[in-house]
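Note that this complex is displayed minus one protein chain, with the remaining chains in position.
Chain IDs A, B and C follow the sequence of writing; residue 1 opens each chain.
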Amino acid sequence: MKNKTDTPLTEDFDTQTLQINVGPQHPATHGVFRMDLTLDGETVVRLKPVMGYLHRNHEQIAENMTYAASMPYTDRLDYFNSMSNNFGYALAVEKLAGIEVPERADYIRVILAELTRIVNHISVIGFLLNDLGAFFTPLTYAFREREKILDLFEEIAGSRMMCNYFRFGGVKRDLPPGLLERIRTMMDVFPRFLDEFEALLTDNDILCLRCQNVGVLGRELALNAGLSGPMLRASGLGYDIRKVDRYSIYGRFDFKVPVGSKGDVYDRYYVRVLEMRESLKILDQALRQIPSSGDIISRKAAPFLKAPRNFKPPVGEAYGRVESPKGELGFYVVSDGSPQPWRYHVRAPSLINLTVLEDLCIGHKLADAMVILGSIDIVLGEVDH
Amino acid sequence: MIFGAGILKGMLVTLRSFVNSYFKKPDQGGLFTVEYPEKRLVAKERFRNFPFLVYDEKPEDPRCVACDICAKECPPKCITIVRDADAEGRPLKKPALFDIDLSVCMNCGICEEACPFDAIFMDHEFEIAGTERHQSLLYHKEDLLKSNGYFRQIRPSDAALIDARRKEAEDKKKAALKPAAPPEKKE
Amino acid sequence: MRTEEIRDHLQSLDSSLRLRIVLESLLVENPEDLARAVRALKSSPRLKIDFLSSVTAADYLDFLETVYHFYSVELRIGPVVLRARTRRDDPKIPSLCGLFRSAELQEREAYDMFGIRFEGHPDLRRLFMWDNFEGWPLRKDYVQEDSDVLESQDLAWLEKNSIHVSQELKTRALDLQARGLRADAQRPAAEGPANSGAP
Partner (left out) sequence: METLFIQIKTLLVNAAALVLPPWGVTLSSMIISALAILGLGPLIMMYLTLMERKVLARMQNRIGPNRAGPWGLLQPLADGIKMLTKEDIRPSAADPLLYFLAPILIAVPALMVFAVIPFGKGMTAADLNVGVLYFVALSSTTTLVIFMASWGSRNKYSVLGGMRSVSQMISYEVTLVISVVPILMAAGSLSTQTIVESQSGRWYAATPWGLLSCMIFFICGLAECNRSPFDLPEAESEIVAGYHTEYSGMRFALFYMAEFMNVFSICALTVTLFLGGWQGPLLPSWLWFLIKTYLLIFIVFWFRGTLPRLRADHLMGLAWKFLLPLAVMNIPAAAMSHFLSEPFSTAVPLAILMVSVAVLSFFNKGYAAEKRVYHFTD
């Protein structure tokens, strides 16, 4: 319900607006993000996002380095899901250099990407509840499940968050023995946790009160402002790059794309819950269909594992995009034949999803602005790259 | 549904987890906190922290031949190597100086992949602290050298693979040299 | 739809457009009529482009270039790539903010990194860098400031805040100022393709 700022009663008061800075150190801004807020009473009148506190010119670093050397830097873009960042970058360079990815490597990639999606979505819901004021309980439940998945990543790639596991043409090393069973057991327990999580949250009346009809985003504005991922789907547009581009081997799995109806904070929350259930379906099928043996990196790209500096893709450009949990993560790479890319650009979904932050928050209360920011799900490593 | 029903359902969930934390085992919803200094999680085999240099018998001659590949491949450029030279100034296949600046290193593991001589690997030891930011985190060759035994202990299956490969290469080299003049042992 | 068909389709819609095919994308010869080309894309019944995915700027030494990736969410049509080129000294490209709100932040990023002025952009400010930052970081000829060497204005600021500065730094700053130089870091030694393979 949009509250008008000027009610008949307050028309003749010459009230002043209160201009406050929310951030860069603020409990609810998910990192160093500043909002220059102008409030009339508690209602947001103007909101200018200010970014760049975490800007380290990731693109210039990548242009001064060989292709493989900037793979560990992509982990630090959206540090909640390093695997899908690697996936995007690897796809773009494979398109550029024309490298095929063997069967088993593709299955490993899809399994890890879907596990990252689950990790990201439960963390987002946990942080959203934190902004709403539920004192850390949903967040600690979410982080308890996240721990289990991060331990799997540590076993596979060696590091929990900065995995640096994908290579052009496949993955760095094969899965350790017995890991697929451990993923299977983790996946069997996860739905029970999700039901418990939904019982705690979905019908919680205070949550519905605080999230429904708050930050409503229309379909046209969402599309025109270039939004992608759960934000776009919550507004009613079922556009999922896994279904559209069918990149890697997503074409083989049948899964559905949940679509919201009203496009408010509640829909963005619940679309993520449904997406987690869909990811479980994909994981289930992938675990059944994965070939038990087979090389994990394409013969053509294998020598570059040992000597990354000899990897010189042909002159040309490529734009690879991936459905990262935040939205459409695109990598635009231009090669001039040398081992270092001529131009390397990251299309950061968190940054572009912020375009509509002001439109969503105006007219709402300060408390809602925090919740809306929480529902957009930004990570400052990616926003400021 | 009246106003309070959803809230009550949520309350039951927290109450159940309150009760479970006393009675259930860690993976059935009980407490799974590991109280760090007393009890520790065992590191996974592929866990990678800062790199270390491996030597076979004596720390004086590590496997590293100062070929500088890892220094070139390292994304944040935190490795500096100076090749050793003998009395007459002829370069030797040993590093005189091998520094890794741990404050710059982001333990990505690319040096381990790029090293053709299995000389540098990622360590498991993570409790590292320095008194000040610059000097104490710049590790020199002496601080980095660890025995192959240590490597076998922290990463058994990888070490076994690599040792097998090295021994087989060793035998092939010995077999290739045998018909010619008896080899004068050069290491 | 392959690039040729898109080009002919666009030219049929708006005949005065001059488009050239470069690396499977359409280069708009004259940057001025970029907005018209995009409007044609948006209105064409066969393409129904309604999603501007990414705006990227790039520096090709003798010109600056912006690359646009368009998608049609409705018809699920793949990337339609448009390019526009402009001079380096005074780069000007019409902004697409009027047609696609998603260009807003991305054009500000391109301006911040390359200095391309997008005419018609509602609020063209630097996106990441602080406002009085001089220079365009992602241009190939950008020279990085050496952060360890103090310059005269740094000295003034430090003195104003009564911070002790060692004498040696002061003399270096003063002689830099005397020679009228800026404290520039040497560009990282362009190793070029390190071709020293395994011995």
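One rule holds for everything that comes next: contacts are C-beta pairs under 8 Å (C-beta built on N, C-alpha and C of every residue); 3 or more make two chains touch, one makes a residue touch a chain.
Since we're looking at a predicted model, the values are computed, not measured.
Touched by the hidden chain within the whole complex are the displayed chains A, B. Contact with the undisplayed chain is limited, among A:Lys48, A:Arg192, A:Arg219 or A:Lys256, to A:Lys256. Of the options B:Ser21, B:Thr80 or B:Ser147, the residue whose C-beta touches the omitted chain is B:Ser21. Looking at A:Arg210, A:Arg252 or A:Lys306, the residue that reaches the missing chain in the full complex is A:Arg210. By the touch rule set out above, chain B reaches the unshown chain at residues 1-3, 6-7, 10-11, 13-15, 17-18, 21-22, 29-33, 35. Residues touching the missing chain, restricted to chain A, are 1, 3, 18, 20, 26-28, 42, 129-137, 140-141, 144, 200, 203-210, 212, 238, 243, 254, 256-262, 266-267, 270-271, 274, 365-368, 370 (touch as defined at the top).
One rule holds in what follows: only the chains that are shown with their structure count from here on.
Taking each chain's centre as the mean of its C-alpha atoms, chain B lies 40 Å from chain C. Centroid to centroid, with C-alpha atoms defining each point, chain A and chain C lie 25 Å apart.
Residue positions of chain B touching 2 or more other chains, listed in rising order: 69, 72, 116. Each of residues 194, 198 in chain C touches at least two other chains. The touching residues of chain C, counted against chain A in their complex, run 23, 50-54, 56, 58-59, 67, 69, 73, 76, 78-79, 81, 100-106, 109, 113, 126-130, 137-138, 188, 192-195, 197-198. If you check the complex, the residues on chain B that touch chain A are 1, 3-7, 9-10, 12-14, 17, 27, 32, 44-48, 69, 72-75, 106-110, 113-114, 116, 122. Listed in rising order, the residues of chain A touching chain B in the complex are 65-66, 68-70, 72-73, 137, 141, 144, 147, 151, 154-159, 162, 164, 172-173, 176, 189, 196, 199-208, 305-309.
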